[in-house]
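With one protein chain removed, the remaining protein chains of the complex are shown where they sit.
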Amino acid sequence: MSISVQTEDFDIGPEIAALSAGRTDVGGVATFLGLVRGDGGLVAMHLEHYPGMTEKALAEIIVQAQARWPLLAVRVIHRIGRLLPGERIVFVGVASTHRAAAFAACEFIMDYLKTRAPFWKKEETPAGARWVDARESDDAAAARWDAGN
Amino acid sequence: MSISVQTEDFDIGPEIAALSAGRTDVGGVATFLGLVRGDGGLVAMHLEHYPGMTEKALAEIIVQAQARWPLLAVRVIHRIGRLLPGERIVFVGVASTHRAAAFAACEFIMDYLKTRAPFWKKEETPAGARWVDARESDDAAAARWDAGN
Amino acid sequence: MSIRILYFANLREVLGCAEEELEALPAGVVTLGALREWLCARGGDWAALAPGKSVRAAVNQTLAQAQNGIAEGDEIAFFPPVTGG
Partner (left out) sequence: MSIRILYFANLREVLGCAEEELEALPAGVVTLGALREWLCARGGDWAALAPGKSVRAAVNQTLAQAQNGIAEGDEIAFFPPVTGG
């Protein structure tokens, strides 16, 4: 597994290529890319995190995914700092022999990241700044995996 | 939507970027990349298709996905001809406001593509060539969506 | 009734035929299922189209079932279950 928490942007093509580089046992790579939406005149999104715990929490989430599915490679990148609408926030890429495991693990990692990794978003708008509230739908999405779905 | 059936390889980074280029309403992009596995000493995989029907079938699959989820952009690329182990075969990318729709639609399109798009694989091995048999697990994966899961 | 029939993949190889034009079909052959039976009755390698063999079909480039009607000018295709992706 490979985890990065960084202010800099990243380049998706090489990240995806790296998940199967030099091997021929990968049948499928599922990825997710999260972007800043410009809803309601958003000027920028500020991403705060808990240095030290962040990497630990992401590693733990990936270990749980690896225990559930036969994964060949996992990459997680999460940006912090000030991001503009349209910019990349998060990338999760999972390589496996078959597509079902790659899809499931990629979605699992995103769902757990959304509810267990210590990141917080603050919206900068023309009317001022406000912290983003956690969404119940994110808790529900993560809870699906506990129910064995 | 944008569909390509081609012998040439493709570049994933620009394909993913294009799914949200020039807009700030995309919150998530889910993608799947299928690769040729080198199982059992495979020398190459030959992809045959039904010109004319292929594009029509893929378009119909995407229309069905659009009817189920609020999608902002969809890209499908499928290669044909002779491909070596490790080479890209198929790419599906889906952009939506939220991640759940992007993930579901991307997996739906792959499952339907695997059972409804007229492509056939023939394996070239040191022992000779053989057509790949359809997998029951692919039928089961596609049938999940009919059951309303 | 004149139709065009295409064969793909393993079926094409077994039949030794990628495409044929049929200028006249017997009066009773008005569905995909009836056409398949009629082709199968040619004997020899055409047994690959026998009932129970895993064969899929399309009419005018859309997946179709045995009861699907066929009409003048149709493009019919027979092929094995697909294996792309």
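So that you can tell them apart, the chains are marked A, B and C in the order they are listed, and the count of residues begins at 1 in each.
Criterion: a contact is a pair of C-beta atoms (placed from the backbone, for glycine too) under 8 Å apart; a residue touches a chain by one contact, two chains touch by 3 or more.
Keep in mind the model is a prediction, meaning the values are calculated, not measured.
Asks: I'd like the shown chains that the missing chain touches, ordered by label.
Replies: Across all of the complex, the chain we cannot see touches A.
Asks: Decide which residue listed in A:A65, A:I89 or A:A105 touches the omitted chain of the complex.
Replies: With A:A65, A:I89 or A:A105 as choices, the missing chain is touched by A:I89.
Asks: Could you pull out which residues of chain A are in touch with the chain that's been left out?
Replies: Touching the missing chain: residues 34, 47-50, 52-53, 56-57, 60, 78, 89-90, 110, 113-122, 131-135.
Definition applied: only the chains that are shown with their structure count from here on.
Asks: Taking each chain's centre as the mean of its CA atoms, how far is chain A from chain B in angstrom?
Replies: Here the centre of chain B sits 22 Å away from the centre of chain A.
Asks: Distance-wise, how many Å sit between the C-alpha centres of chain A and chain C, to the nearest whole number?
Replies: Computed value for the inter-centroid distance: 48 Å.
Asks: Report, in whole Å, the distance between the mean C-alpha point of chain B and the mean C-alpha point of chain C.
Replies: Here chain B and chain C have centroids separated by 26 Å.
Asks: Any chance you could list the residues of chain C touching two or more other chains?
Replies: 85, in rising order.
Asks: Can you list the chain A residues in contact with two or more other chains?
Replies: Each of 99 in chain A touches at least two other chains.
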